[in-house]
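Here the complex is missing a single protein chain, while all its other protein chains stay put.
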Amino acid sequence: MSKIKVAILGSGNIGTDLLYKVLRSEYLECSLFIGRNLSSKGMSRAVSLGVPVSDQGIQAIQNRPDCCDIVFDCTSAMSHKIHAAILNDLNITAIDLTPAKLGPFCIPAINLDACKSDKNINMITCGGQASIPLAHVIGQTQKEVDYIEVVSTIASKSAGPATRLNLDEYIETTEKGVKMFSGCKRSKAILNLNPAEPCIDMQTTVYAQVRKPDMEALKKGVDEMVAKIQKYVPSYLLVVPPTYENNRIIMTVRVKGLGDFLPSYAGNLDIINCAAIAVAEEYAKSLLEKRG
Amino acid sequence: MKKVIISDATLRDGSHAISHQLTKAQITKYAQAADKAGLPIVEVGHGNGLGASSLQVGLSLLDDREMLETARASLTRSKLGIHIIPGFATINNDLKFAFDYGVDVVRVASHCTEADITERHISYTREQGREAYGVLMMSHMASREVLLDEGLKMQSYGAEALIIMDSAGAYLPTDVQDRISHLVANLNIPVGFHAHNNLGMGIANSITAVEAGAQIIDGASRGFGAGAGNAQLEVLVAVFEKLGFSTGIDLYKMLDAADIVEKEIMQSTPCVTSVSLVSGLSGVFSGFAKHVSLAAKEYGVDPRDIFFELGRRKVVGGQEDKIVEVALELREKTEARTK
Partner (left out) sequence: MRSHLTDLIRRDCEEICPSAVTLLQEIKNQKLYITGGTGFVGTWIAELVTCLNDKHGFNTGLVLVARDTDSFRERAPHIASRKDIQLVSADVRRTLEIPDDVSYLLHLAASPDNRQHVSNPIVTMETITGGTGNVLDSASKLASLKKILVASSGQVYGKQGNAKISENMPGTLNSNSITSVYPEAKRYAETLCCAYWSSCKLPVVIARPFSFIGPYQGLDKPWAINNFIRDALMDNPVRIIGNGMPVRSYMYPSDMALWFLRILTSGTAGLAYNVGSPSGISLKDVAEKVMQYFGAAADVIIKNMNDDFSAFVPDDTFCRESLNLSVTVPIDTALRRSLEWYRSLE
């Protein structure tokens, strides 16, 4: 079967992990792995996997605009702002894993169909990919959702210097995503770093305050949502099912990473990559259909 | 005479003990008394600090603005302090407005191994011309070498003091001596210590810290704080004076302030209960106390079992959601056994 060509822009941890996932995909092939430094770890991995590489950055795509239909941008928010305009002119779809927030927010389990026609798709935040689907179910099944709170705890080792410097942006973007997809009036996001060894798996708890909780509907909705997410994030696990206690709804999920390039404790990074692949595959399928 | 700066955590850490339900009248009355007594710094807020009111760690009765405004109006000599944990509070959502309410000292806190999340909050505070302290919480979970490394980071960010918190009340005096003396010898900024009383060591550990070179000591009137409470502030004042350290605080007026806390704010006087002793032994954040007893009741399990299990899992402050998970698991285990 023919596959759709994708380029990965950014040869850091996220980009390299995505490469492994693309190589496994039935619908995608990596036509170009792009970084800035041919001797970097990610680049040498790509070379050893037989993937074409370039150290020319976005210029590599400008030189050969027909090299791909989709670009995963794993650089930085600042770089993505420049890349987005160029990719738009070249009519290439950008799946944005940076916090640039230019395109519409996408959670595959919620709005995959709506997103696949967009030319720039934003993957929100890692914690958002875990918590927002549950917040969405609360919004769908409960009346008058006053407040939703999402708390993620991740292994310290999975948070690099950029994540640490940008905690505020993580929180504010996740809060925005929770509101947008659940329709709640107020939202709050909290992030904890836990340095325990061996490293903990990412865990996310969602709390809600609603006027009249309908736990039956919520449990059913959450089970369905978890099943949907498990299609693209196999290790997405509900560890505390929706529970009503002390005037609040509480539920907890745990995400273990696939351990492709990123270690398995980095479930927080794995989930955003899994989600990005899900978007790309959906888009690829529709392209393949069109092309017959 | 050597000086010790006492920082008053009553209206902040004490909030844990009453599930963050401080009223305006209570804040006004205590802050006025503390101001009269000459306390250098009076902290106010949710137990976990600015922007922390949440279902995860407890909702405040008053919002941050109301608390700051109320306290500010009552303080003339004392500086107004806040505690803030990046990951809970952001600069845009929370810290910006705190300055509009006249906050003088911002204590930017992280888990003891994660100082680099405080860079922007400390920098922002300094940019506004306010005092910034770095705070390392749950410090018993790190060696003195790690605490120094993290402390040096906070010093580089512009922190004007480093406060070491024994958030679980797990230290013995030798632990305090070991860590504080190492930090004092290797940092350019003053070092402070914040004791919890789970093992009955609140005052002893504070004295040890000062003897090891600490210049700032946190306390709470009547020990007001979660579980076994904090180092009892009025005792600190008396003991330091007796040891020949000056605090600049009027003892009589300090005792008046402590009486206010006992009569008008506390629901019960902190003491080393069985559960809070276990909390200290297991090295779990004392602020979990209320949440653990609620969950223990709700799921019919022994709160001591919850604490020991949390300790085994090395949970940090902010992971209160783990309490429900552990309680549920313990209940399942018991049910399986009885079947």
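Which chain is which? They are A and B, in the order written, and residues in each are numbered from 1.
Assume contacts are C-beta pairs under 8 Å (C-beta built on N, C-alpha and C of every residue); 3 or more make two chains touch, one makes a residue touch a chain.
This structure is a prediction, so every number in the text was calculated from the model and none was measured.
K.L.:
What shown chains does the left-out chain touch?
P.N.:
A, B
K.L.:
Decide which residue listed in A:Asp55, A:Glu169 or A:Asp214 touches the omitted chain of the complex.
P.N.:
Reading the full complex, the residue touching the unseen chain is A:Asp55.
K.L.:
Using the definition of touch stated at the top, determine which of B:Gln21, B:Asn93, B:Ser123 or B:Ser293 touches the missing chain.
P.N.:
Considering all chains, including the one not shown, the answer is B:Ser123.
K.L.:
Determine which one of A:Gly50, A:Pro161, A:Pro198 or A:Gly292 touches the chain that has been left out.
P.N.:
A:Pro161
K.L.:
Could you tell me which of B:Tyr30, B:Tyr157 or B:Phe193 touches the chain that is not displayed?
P.N.:
Residue touching the absent chain, from the options given: B:Tyr157.
K.L.:
Tell me which stretches of subunit A touch the chain missing from the display.
P.N.:
Residues touching the hidden chain, for subunit A, are 36-37, 55, 78, 161, 164-165.
K.L.:
Considering the whole complex, not just the chains shown, which residues of subunit B touch the missing one?
P.N.:
Counting over the whole complex, subunit B touches the hidden chain at residues 116, 119, 123, 126-129, 131, 149, 152-153, 156-158, 160-161, 188-190, 215.
To be clear about the criterion, only the chains that are shown with their structure count from here on.
K.L.:
Provide the C-alpha centroid distance between subunit A and subunit B, rounded to the nearest whole angstrom.
P.N.:
Their C-alpha centroids are separated by 36 Å.
K.L.:
In the complex of these two chains, what residues of subunit B are touching subunit A?
P.N.:
54-56, 86-88, 90-93, 111, 113-114, 116-117, 119-120, 141, 294, 298, 313-316, 318-319, 321-322, 324-325, 328
K.L.:
Within their complex, state which residues of subunit A touch subunit B.
P.N.:
Interface residues on the subunit A side: 147, 149, 151, 153, 156, 161, 164-165, 167-168, 171-172, 188, 190-196, 203, 205, 207, 209, 239-240, 243, 245-246, 248, 250, 252.
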